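Note that one protein chain is taken out, while the other chains of the complex remain in position.
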Amino acid sequence: MSAQQVPGGPVPGEGVGAGPGEAAAVGAPRRGNETVYFALRNPKLLAGAVVVAVLLVAALAVPPFLGGSPNAYVGPQAQPPSAEFWFGTTNFGQDVFAQFVHGLRSTFLVGLLGGGIAALVGMVVGFVAGYRGGLVDEVLNMITNIVLVLPAMVVLIIAAAYLEARGILVQSLFIGLTSWPWAARAIRAQTLSLATRDFVDLARLSGRRAHAIIFREIAPNMSSYLFMTFILLFGGAILIAAGLDFIGLGPPQGVSLGLMMHSAVSWSALQLGMWWWFVPPGLGITAIVGSLYIMNVGLDEVFNPRLRET
Amino acid sequence: MWRYFGRKLFVYALTFFVAVTINWMIPRFMPGDPVRSMLARASVGNAEALEAMRAYYSSLFGLDLPVWQQYLNFWGSLLRGDLGTSVWLFPTPVSEVILGAVPYTLGLLVPAILLSWIAGNKFGAFAARGRWLDNTVLPVGYLLTATPYMWLGILLAWSLGIVAGIFPTAGAYGFALQPSLSWAFVSSLVLHWFLPFLSLFLVAFGGWAIGMRNMIIYELEADYSSYLEALGAPRRLVRRYAFRNALLPQLTGLALQLGTIVAGALLTEIVFSYPGLGNLILEALNNRDFFLLQGAFLFIVLGVLIANFVIDVVYVLVDPRVRVQMQGGAA
Amino acid sequence: TGGGGGGGGAGAYPRNETLYTTGTQWGPPSNWNPIMNWTYATGTVGYAYETLFLYDPLADEYIPWLAESGEWTGEDTYELRLREGVQWSDGEAFTADDVVFTIELGQMDSVPYSNLWNWLEEVEAVDDHTVRLTFSEPRHQEWANWIYMNAIVPEHLWADRSEEEVSSGANENPVGTGPYLYETHDEDRMVWAENENWWARDLLDLDVKPTYIVDIVNSSNDTALGLLTQNDIDISNNFLPGIDRTITGNPQITSYYPEPPYMLAANTAWLVMNLERAPMDDARFRRALAHSIDMQRIVEGPYSNLVEAADPTGLLPNWDDYIDTALVEEHGFSHDPDEARSILEEAGYSDTDGDGMVETPDGDPIDLTIIVPSGWTDWMEAIRIISEGAKEVGINLNADFPDDAALQDARESGDFDMLINNERQISNTPWVYYDYLFRLPIQERQTTVNFGRYENEEAWELVEELARTPVEDREGMREIISRLQEIQLTEMPAIPLWYNGLWSQVNNGTWTNWPSSAEDTPDHMPTTWRGYNQLGAILTLTEIEPAA
Amino acid sequence: MSGVSLEVSDLTVHYRTLRGDVHALEGVGFTMADGEIMGLVGESGSGKSTLGKSLIRMDSRMRHVRGTVRLDGEELPIGDQAAMTPFRYHRVSLIPQYSMSALNPTRRIGRMIDELLESRGVRPASVRAELLRRLDLVGLSGQVLRRYPIELSGGMKQRVVMVLSTLLDPSLLIADEVTSALDVSTQRAVAQTLVEFRDRGYLAGMIFVSHDISLVNQIADTIMVMYAGKPVEKGTAEAVVNGPRHPYTRMLISSLPEVGVTHAERRLEGIPGSPPGLLDPPRGCRFRERCPLAFDKCDQEPPFVEVDRGHWAACWKAG
Partner (left out) sequence: MLRLDRVSKVYRVGSFGRERLHAVRDVGFEVRSGQVVALIGESGSGKSTIGKMVLGLTSITGGAITFEGTDVAGLRGHRAHKEYYRRVQGVFQDPFSSFNPVFPADRVFALIRAEYFPEVGEAEWRRRIEESLRVVRLDPAQVLGKYPHQLSGGQLQRILIARALLLDIRLLVADEVISMLDASTRIDVLNLLADLKARGMGILFVTHDLSLGNYVSDTAVILRRGAIAESGPADRVFTNPLHPYTRRLLSSVPRLHRTWAQADAELPADDGGCPVHGRAGAGDGSATLVEVEAGHFVGCAGDGEGGPCRPDPRA
C-alpha cells in the first residue's frame, strides 16, 4: 500500500525546488476562459474526472436504493456475479455490490477528510514557514523533516494498533496528521518564491496584515497548485486507509474497500476462486486514485502551458 | 559541507529521538497489559498461579517501575542494542526476532527499490515527449502507482500463483528444503521471491516512470537544453544531459518515497506470507507484542533514516550544485 | 508448487518420509521450553518432552506413558510407578529424580503449575522408579489433569538452572524422552527428526512413521488452504473457511467427519454476561436472551457448518455421559423468539416508550453492547447475528469490536455488558468447566474464570467437592455434575453457544490412515495444537501410513 | 568588409497560437556584409528575438511562412529542423540571453564542451589549443574547464559561453540581449570583447540584438530598427543615429535622455500610444497610429527602400 504514495514525479516543486508545478503556480494567471478552454479539451483531465464522478455518484446515489446493511446476509453464499447480485456474493451471502458502493463512500470520505486535514496542515505550515522565514521557518522545517522521514504507514500501524476508537474519523485524522510534510515543503517553496514578489511588498505597503497577505494575496496565486496538492493528498489518504484496513486496523464497523479485501483474503477467497470478492474493491481504489492522478497531470497541463502537447 | 552533514545528522537524530519517544509512549498510555495478554494464552487455569506469573513477568519486563525510569531504561537498553524481549515469541530477544526477518525484507526491498528506480527512470525518460508512448504509457503508469500494493499482490498471487500455478504464493522457499547453495534451494528461493518482488516493483516502477517523465520534460525545456539544440547537438546528447539532471530530483524523490515503499513491502509480505518484517509486525499486532512492535518500528525508522542519510550523501556527491553551495562557493 | 514436492536436491527432506504440518505455530519458533506451555515450538511437548500419562478424551482413558501406573495409596498419598528403560535423548536414564525435580519446579512462582503446591505437601523418590506424593488436600480431578498435562524435564540438565532460565529460557537444545529430536528451525518452520532410540519402540511397540516433521508457521488461512490443496502440507490445524466445499470437492482432502460439523469439538464458546449489571443480573432476562439467539444462522453463516451448536449445558460431546438429559429437557433452551418475548413480558420487560425495544421493569431504557476482539472475523459475524436476534425480540443489543487488549482489560475488570469467551479446552474432566463458571471468590480482576462475576456459594461448594472426587468415581462425579447443571441451566450465568472445532484437515496424498469417524481408521486427535499431544494426538503419528 | 554574407528576403514567420497566428515577422528583407556587426533594436515585442531564432533554430510553435535566408550564398533551410543541423554551430551560432544558465549544471565545463564538439563531428583535441587561447583572451585560465558552471561567477559563465559559441568560427553569430542583465561596466567589457572577436576573425558577421540603441551604437557597424515585426530602418550606425529617416527611429532617439540632459533644462517626450497587436496587424504602415507625420498614403504599406547609399527605410516620407 502506500502511505503518502505520492508518485515520485507528480510531487511538484520537490527536489531541487524547481520541479514541475513551479511554473503552474507562478504562471497562474491564464485568462479564465483559456483555462476552461484547455480544461475542456484535455483528455486526461476529462477521462479522470468522468471516472471519479461516476464512482462518486455510485457512492452517493446507489446505497439508498439498496437499502439495509451492506453486511446483511441477503443471498446464497459465494455466488459469482449474476443478474441479481451484480458483483456476486461473499462467503456468507453478502452482496458484494452493496459492499462495494458503501465502501466507495468511506473511501471518498477518508480521502476527503484525510486529504483535507493533510492539505490544511500542510498549507498552514508551508505558508507560515515560507512567509515568516527565520526562526519560525527553521522550527517548522525541522518538524516537517521529522514527520517526513518517519514512515507514515508504520507510524499509523503503531498508532492504530493501540487506538481504542478506530472510527473513520480518527483514521482520517491520523492519516491527515502524518501525510502533510511533502505538501508543506512544496507549499513552503512556492510561498518563498511568491513572497519575494513585489506585490507582496506592495500589499504590506497597503497596510495588510500578515495573514491577509498569506491567504488573500499569496494563496490565490497558488490555487491551482493547492488544488493539485489536495488531489495528491486525497489519493494518498485513500491508499493509506486501504492499507490499514487491509491489515485489519481499519474501522471495525461498517465497510470499506480495504476491509473488503481484508475479508476476502481472510476468508480464503483466493483459494476458493472467488475473484469477484477481491477484484472490485482494489479496482475501485485503483480507479479512483489513478483517475485523480491522471486528472492531476491534466490539470498540470491546463495550468502550465509548457507541458501542453505541441 | 561537514556543517551540512552535521545538521542533517542532527535532524535525523532528533527524528530518531521523537520516534523513539512516541514509540515508547504509545503502548504505555493505552489500555491493556502486555503481560496479561501474553499470559492470556497460557493455559493456566488457576488464577493464583496466573497472578504469580504476572508479577514475575512484569518485573522481568521492567513494567513495574515508575514511568520515568522505564523511559530512561528504555533508552539505556536501546543504546546497548537491547530492544527487549518479545512477548509473543518469548523469550527471544526482539533484536534477534527482527534480525531473523530483516534479510527477507531487505531481499525484497533493495532489489525492488533499485530496479524499479532504475527501470522506471529509464522508461520514463524514454516515454517523455514521445507522443504515442506518452499518451498510452502515462495513464498506465499512473494506474500502477495508484494500485494498492496488496491488491496487486493479491491479483498476482491469484492469477500467476493459484490459477496458473507458476509461482508459489507463500513462504520464502520450499518447505522441503534446507538453506544451502544448491540449485534446488536457490531456484525455490527465487521462485518464492519473485511475485512479492514483482508487485512491489510494478507499483514503484509506475511512480518513477511518471516522475522521470515529468522531470525530464522540464529539463528538456531548460536553458541549457535549448542552447545545446541551438548549437545543433544531437537529441541523444541533449536527452542524456536532461536524463542525468532529472535523475537528481528523482533521488530526492527516492528518499521521500522510502517510507511508502517500506510500507508497501510490509503489505506485500502479508499477502505472500513472506517471512519478513511485515508479517512480523502483523503478528506482533495480533499478539499484542508491544516490544516486538516497538522494535520493528524502531528498526524501520532507523533503516529509513539511514537510507535517507545515504541518499543525502550521494546527492551531495553527484550534484555539483549542492556541493558548491555548501562549500560557500560562488552562487 | 513451492518446490514442496522437491526432494533429491541437497538438504531437502524426502517428501514421502516427511510430514508437513501447520496451524499451531503463530510465529518463528522461539523456545523449546516445556514449562512455557503457551509459547513453546510446536511439538516441544509430545515430540521432545513427554508426560507421565496421556489422556485420550475420545476413549476417555488415561494411557500410561512415562509412568507405568499411578494410584492413590491413601487418602492423601499418591504413588507413581515409572517406566523402566526410558532414556533421555542424551543417553542418560530417566528416573524418579527427574519427576520429583519437575514437580518441585512448581515451587517457583513463575512456573504455570505453581498452584499445585497449594495442595501438595511433599514429593519424594521412593526408589529409582517410584515417586510418592503427599497432598495437603487431595484434589483428584486436578491431579489427574496434572499428570498428563505437564512434561517431565531432565534433572541432570535442569538442576542448575535459575528461575529465569526455567521460566523464560529458550532451552535451545531440548533434551527429552520423546520420539523426535530437534533438527532445525527457521523464520517460517520448525523441523523435527525421528529419534531412533525412542523408548516406546521397544517398550510399547510403537513407531512414529514420519522421519521428519516440518511444522510450518501459520500465515493466513488462505495460504494454508492453498498449501493444503496443493499437497504441500499434510495436515492443517487452521480454521479454514470454505474447507467444507474443498472437502466435498476433493476426495483427497478429508477431516474427521465427512459431513458437518466435519471437526471434533475442542471447546465451548460461551456468551458471557456481566452479572453485576442490570438487566443481566436478572436470570429471566438472561434466559430470554438465550432464546433469542439463532444458533443455526451462526453455524450456517460464518461457519458454513464447520461447528455445531452447543448443548444447553455447554458440555463437550466427549462429556455426553455427564449430561443430565432430563434436566436439559426441562430447562434447556433453543432459538425461539416468541418464547423470548413472552419471558421478557412475564418478567416485566416491555416497550414503554414505543421505540420497539423493551425497557427494564423499572422503565430504564436498555442499551447493551456485545463485544469480541476486532479482527476475529468469525466471531464478529457471530455477534452481529446475535445482536440482530436480540433486537428482534426487543433487546437493544449492539455489536462492537474493540481491540483485543482493550477487550481483555474490560473482561478482567468487569467493564463490559456481554462478550464471547472460550477459555476452557477439552480435558479429562468437566470440573474445568464448572471451575470456569462458578469460581469464587470474585476478585477485583477476574483473570481466567467467572468473567460474568456470578456469585453462588452453593455452586462453588459443589465444584470444590467435585475437585476432590476421585476420577474413577463416575457415579459421584455424575451426581455432583447433575446438580451443577441444574444451577447452570436455571441461572444461566453464561450461555453456551457453539463448540469450536478441533480444526483439522488433512491431505491424504502423502500420508493416509488419518483418524476419522470411519470404522477402520484410528481414533485419536488429529492435531498438532499445543497441549493436544498429551490428549493422544501423538498417537496419530504412529498410525498414519505412507500413501501407496 | 566586402561582399554580402547574409541575405534575408521576404522572411515571414508566424507563431501558432490558439487565437490564430501571431505575425511576428512580416516580409523582412535585409542584407549583411561580410564582417558586419548589425545592431538590431526595437521596442519589446517588435520581433527581434524572433528574427534571431529564425536564423538558427525555430521553436516548435514557430512557422516559417515564406521567405529565404542565404548565408554566404547558400540557402539556409530554416524551416527544416533536421536540415538546419549541419549549419548550426559550424556556420550559424548563438550567444543566448540566458548565458548564466546555458551550461549544463552537472557537467564539468570542459567535458561538456568536448561532448558537444564530438557530437558535432569535431575532434576536441584539434581545437583544444585554440580554446585555451580564446579563454585566455577573455581573461579565463584553462582551469575553468575543470570547474562546474556553478563554481563560476555570472560574468565568467558569460565569457565561457562567448568563447564556446564562437569556437568554430561561425559565419554568423546571433547575440540576443546578451548584455541586458549586466552592469554598465561589465556590459561594456562584453560588448567590446565581441567586437574584438570579430576583429580577430572568430566570427564573420554578427547580429547584436538589444533594445538599447545607445549600446548598439557603440559597437555596431550598421543598425536595423524594427517595429511591429518589420524593419523600419537600416543603415550605418552613424547614419541611423545622426540622421534617422524613419519617424519612429527619430522619436526613439529623441526620447533617450543622455548624461547631462536634465528635466529642468529640456523636457524629453516619449512616443505616445503603443505598438499594434500582431495577431491581426493593421494594413499599411504599422507605425501609422503613433506617427505624427502620418497621412493618407500610409494606409498602404511603405516599401523598405534604399533612401541613401546603404541606408534603407520604410516610410513614405523618408525619401
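Chains here go by letter, A, B, C and D, matching the order in which they are written, and residues are numbered from 1 within each.
Criterion: contacts are C-beta pairs under 8 Å (C-beta built on N, C-alpha and C of every residue); 3 or more make two chains touch, one makes a residue touch a chain.
Every value quoted in this text rests on a predicted model; they were computed, and no experiment measured them.
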Query raised in the report: Thinking of the whole complex, not just what is shown, which of D:8, D:131 or D:251 touches the missing chain?
Result: D:251
Report summary line: Those residues of subunit D that touch the unshown chain are 43-44, 183-185, 187-188, 191-192, 211-215, 217-218, 241-242, 251-253, 255-263, 267-271, 274
Query - Residues of subunit A (touch criterion as defined above) contacting the omitted chain - result: 28-29, 31, 197-199, 201-209, 217, 220-221, 223
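In this text, only the chains that are shown with their structure count from here on.
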Query - Chain with minimal offset from the mean of all protein Cα atoms - result: B
Query raised in the report: Which chain's mean C-alpha position is the greatest distance from subunit B's?
Result: D
Query raised in the report: Which chain pair is joined by more contacting C-beta pairs, A-B or B-D?
Result: A-B
Report task. Using mean C-alpha positions as chain centres, tell me how far subunit A is from subunit B in Å, no decimals. Result -> 21
Query raised in the report: Distance-wise, how many Å sit between the C-alpha centres of subunit A and subunit C, to the nearest whole number?
Result: 47
Query raised in the report: Among the residues of subunit A, which ones contact at least 2 other chains?
Result: 161-164, 248, 265, 270-271
Requested in this report: Two or more other chains in contact with one residue: find those residues in subunit C.
Outcome: 220, 226, 375, 403, 405-406
Query raised in the report: Across the complex, what residues on subunit C touch subunit B?
Result: 1-13, 15, 18, 20, 26-28, 30-31, 33, 36-39, 109-110, 112-115, 118, 164, 167-170, 184, 186-189, 191, 214, 216-217, 219-220, 223, 226-227, 232-233, 375, 403-406, 408-409, 412, 424-425, 432, 435-436, 439, 443, 446-449, 530-531
Query raised in the report: Contact residues on subunit B for subunit A in the complex?
Result: 11-12, 14-15, 18-19, 22-23, 26-27, 30-31, 120, 124, 131, 138-139, 141-143, 145-152, 154-155, 157-158, 162-163, 169, 203, 206-208, 210-215, 217-218, 221, 248-250, 252-264, 266-267, 270-271, 281-282, 285, 293-294, 297, 300-301, 304-305, 308, 319, 321
Report summary line: subunit C residues touching subunit A in their complex are 220-222, 225-226, 229, 240-242, 245-246, 297, 301-302, 304, 374-375, 377, 380-381, 384, 400-403, 405-406
